[in-house]
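Questions regarding the structure given below will be posed in turn.
Every protein chain except one is present and positioned as in the full complex.
First chain written, first letter: the chains are A, B and C, and each begins at residue 1.
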Amino acid sequence: MIIVVRPGASSDQVQSVCDRLVELGYSIHRSDGVERTIIGAVGSPSLDKVEAAEQLRSYEWVENVIFVSRPYKFVARESKPQRSVIKCRDVEIGGNEVVVMAGPCTVESEDQMDATARSVAASGARILRGGAYKPSTSPYSFHGLGTEGLELLRAVGDRYGLAVCTEVMDPRRVDEVAAYSDMLQIGTRNMQNYDLLREVGQLKVPVMLKRGMSAKYEEWLLAAEYIASGGNEAIVLCERGIRSFETYTRNMLDLAAVPVVKNLSHLPVIVDPSHGTGIRDLVPPMCLAAIACGADGLMVEVHPVPDHSAKDGAQSLDLQQFADLMPKARSVAQAIGRSLR
Amino acid sequence: MIIVVRPGASSDQVQSVCDRLVELGYSIHRSDGVERTIIGAVGSPSLDKVEAAEQLRSYEWVENVIFVSRPYKFVARESKPQRSVIKCRDVEIGGNEVVVMAGPCTVESEDQMDATARSVAASGARILRGGAYKPSTSPYSFHGLGTEGLELLRAVGDRYGLAVCTEVMDPRRVDEVAAYSDMLQIGTRNMQNYDLLREVGQLKVPVMLKRGMSAKYEEWLLAAEYIASGGNEAIVLCERGIRSFETYTRNMLDLAAVPVVKNLSHLPVIVDPSHGTGIRDLVPPMCLAAIACGADGLMVEVHPVPDHSAKDGAQSLDLQQFADLMPKARSVAQAIGRSLR
Amino acid sequence: MIIVVRPGASSDQVQSVCDRLVELGYSIHRSDGVERTIIGAVGSPSLDKVEAAEQLRSYEWVENVIFVSRPYKFVARESKPQRSVIKCRDVEIGGNEVVVMAGPCTVESEDQMDATARSVAASGARILRGGAYKPSTSPYSFHGLGTEGLELLRAVGDRYGLAVCTEVMDPRRVDEVAAYSDMLQIGTRNMQNYDLLREVGQLKVPVMLKRGMSAKYEEWLLAAEYIASGGNEAIVLCERGIRSFETYTRNMLDLAAVPVVKNLSHLPVIVDPSHGTGIRDLVPPMCLAAIACGADGLMVEVHPVPDHSAKDGAQSLDLQQFADLMPKARSVAQAIGRSLR
Partner (left out) sequence: MIIVVRPGASSDQVQSVCDRLVELGYSIHRSDGVERTIIGAVGSPSLDKVEAAEQLRSYEWVENVIFVSRPYKFVARESKPQRSVIKCRDVEIGGNEVVVMAGPCTVESEDQMDATARSVAASGARILRGGAYKPSTSPYSFHGLGTEGLELLRAVGDRYGLAVCTEVMDPRRVDEVAAYSDMLQIGTRNMQNYDLLREVGQLKVPVMLKRGMSAKYEEWLLAAEYIASGGNEAIVLCERGIRSFETYTRNMLDLAAVPVVKNLSHLPVIVDPSHGTGIRDLVPPMCLAAIACGADGLMVEVHPVPDHSAKDGAQSLDLQQFADLMPKARSVAQAIGRSLR
């Protein structure tokens, strides 16, 4: 931690900061410049480092406190000799294979799920997605079939040999949802729902953690750290677009997040271009781009009749569009030395 | 709802949209321009309007679907003849008085709470704030004293005649927190935690709903609609700064939110310049600005010894700074024809 | 400047950074932590400091380079013992008086200008604004009356004892526009048009520098530094709203910019709530808020018949609305100990 003291601070004021640092358990290196004094603090404080920094920032004569080390541990790249491979039933995410997850936004019916699963499995998808408990910006929208949706998803996934992934929102429903799923999704609105993160941190089921709509990389990794520090290190990160000033697309897909987060963490990263753009025509090119920059998987919304979809129709591919996309995705994966089923 | 059809759509395609609209229960007005056909849809569809719009957007030959009516009802300005006044114990928020809430980020000890409450009450604050269950970006930070913190807050508030307000994060703890509080706070990270919103919608206790870090006005009001549609219309909205590209301040305080949201809704709006700026020196001028543009109240972080505060010290006023601010706040309130205790 | 070396860098690599710093003219303080080495560099390098930092950042084993001192000099708070007061004809901006500038977006006709100037002068405005050369997002929009507009503005300003302010966009027209103006406006799109900044830096006429649509405070002050370092220190900064994800308003008015920039610089700061919100009804409350947080002036768009205005009608007050605003503005100014004509 580096403490920058304001120009003009008295030597008593500088000393009070040094004293506090020592009191917190740091050893200090002080360097007095012409304009400013800078104090380097090294060691293991009695408080959490983030809190210690906050306290130092509170002094009137402290101009800035700069964090040098990363505030997360379990999920940091340095904490493991090699990249994590997350096993989701028989599917490995984070290895050489680029894994494709596909399915509708919302589980609506047996027919819809059967048609989708049969087709996406044939095209090469490995994991079936579908929402049974759905977050909706409006209280008047459809919120999913609940338990019935979970049963349908599980049954249809098993029928076609697909692992299944679905969202959990309420900490009181974590056990129920986990009983039906091979991977739990934490949605963008819940990335900082800490009680929920702690709850899934107790499980043995893999968790797919979507990036919050306006989360910085560090905040995203700290959310993952909540899960990992609870004991569940089977985490897959999912970039799904952030909020920006551009309104043409639903979100701004931040593909640089893929190489950045793979530099900072050993966890696998997948990309959801459906929510990331909100526009069907943009999904295929952004899938290819995601693979090209190193994504370990894709999540794609697919619906047999998008214009009768309960939700997200405008960003869903139909079965044929998904089938057309997959060989192209495979070519790009091969061009960078990876496989795609 | 207005549906804009892409240039070049066939008459069959236009007809299919019209047919779907009629099937959904709309009556339609079609106008064929040189380049584009535009369809106005009026009436009460069988589906929720937001979902109906989503479905129409899914057609390949639909370029845009424009929502004309507001998607919220209970919280809309039009739904009530006059502005809501929310009663929080004996304090009225939304009337002529500008109500000031003050207190530390986190309840730490009896001494800290007693010193703060005594002083802010003497300066004119009406509501004591303090966190017992605290959200933290890092899992390694202090998360509050829990039940012990709630007891302290309640006791000290009663001692000095202050109503009390504290945050609830977990739907499983709503009843406990409500038992100790005159107003419940939903924090920025939980603005779209729908299970939590539904839970507080069942209560009779007033709710202060902070704006999500990247929430649009409409999304904020829809979050309030979740609470109101559950039966609890005692809602106070709180602007607390949004995320932007500027990193000098912790957040970007959006004061235009005050007059905007008061135009769109009958609910009162208060402002939190402590989180809104993150910098102690900026809190007083932004408090005055908030009052000047019509805020019904302020939430200000105050701590007896900010540089030993467990959290948010850099943005907390000390007792004297708060005492100095209040007469200025009173003058500005009077200048616009309002009172401040 | 502080250089943070990546964990795992070899001692040769650390040494190469130290050598480079010495070569650039710095004296260095090195502190080796458990994980990372940190190097403090003090002194006056042979290169510009910003460039020196960029070079250090280029080393593979440098994780971060942190700037400690401010990159601007003339405009920095520390460079002058007291706040600057900018004289614009007989009007002083930056003193005790809150100065109001008013007028239409665009100079359209003698009648329009005469009606506006007469009325706003009577209401207490001190400076008349109006565009003769107008930037427009579309090439097909009206771009102003040019020289004829300048002549009209000057004549009408003189008639009613108002100083005049108008925008200059093209470095080739600086002399022409300056000949008619008491203050030159650099618009938001040109905040980083460096050839234009250098050109107005040669003049003796005061310059009002609007903040760029996505400019950080430091970038804004560096743009002012371009003008000041050319010899013209008569600069007024104008906050006019930044770009954000919210689309309800035209821009997001960042009022915290007022106290922030007054902390960082000795230059006066004014606020333009017309562009800052884009919505007529929001202009009066945001004018009051701007005064309350310390703005040295306001810029308000006023038009005799806003719904026949060539531009910006939706954000223009009519003459009566402006006349109604002024006494309220005066009350708020007095409440914080300032005057307003």
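FYI, a residue touches a chain if its C-beta (ideal position, glycine included) is under 8 Å from a C-beta of that chain, and two chains touch if they have at least 3 such contacts.
Remember, predicted model here, so these are calculated numbers, not experimental data.
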item: Residue touching the undisplayed chain, where the options are A:A115, A:A155, A:L288 or A:A323; value: A:L288
item: Hidden partner chain, touching residue among C:E110, C:D158, C:D175 or C:D195; value: C:D195
item: Contact with the hidden chain (one of A:N64, A:S79 or A:S244); value: A:S244
item: Per the touch definition above, residue among C:G43, C:P71 or C:G146 touching the missing chain; value: C:P71
item: Missing-partner contacts on chain B, residue numbers; value: 2, 4, 7, 29, 31, 33-36, 38, 40, 42, 64, 66, 68-69, 78, 243-245, 247
item: Touching residues (missing chain, whole complex) on chain C; value: 20, 48-51, 54-60, 71-72, 135-142, 169-172, 189-190, 192-195, 213-214, 219, 222, 225-226, 229, 243, 280, 306-314, 316
item: Residues of chain A (touch criterion as defined above) contacting the omitted chain; value: 214, 216-218, 242, 244-249, 252-256, 258-260, 263, 276-277, 281-282, 285-286, 288-294, 328, 331-332, 334-336
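As a convention for this text, only the chains that are shown with their structure count from here on.
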item: Copy pair chain B, chain C: interface residue numbering same or different (half cut); value: same
item: Chain whose Cα centroid lies nearest the overall Cα centroid; value: B
item: Greatest separation from chain C - chain, by CA centre; value: A
item: Cα-centroid distance, chain A relative to chain B, in whole angstrom; value: 26
item: Centre-of-Cα separation between chain C and chain B, whole angstrom; value: 31
item: For chain A, residues contacting two or more additional chains; value: 243
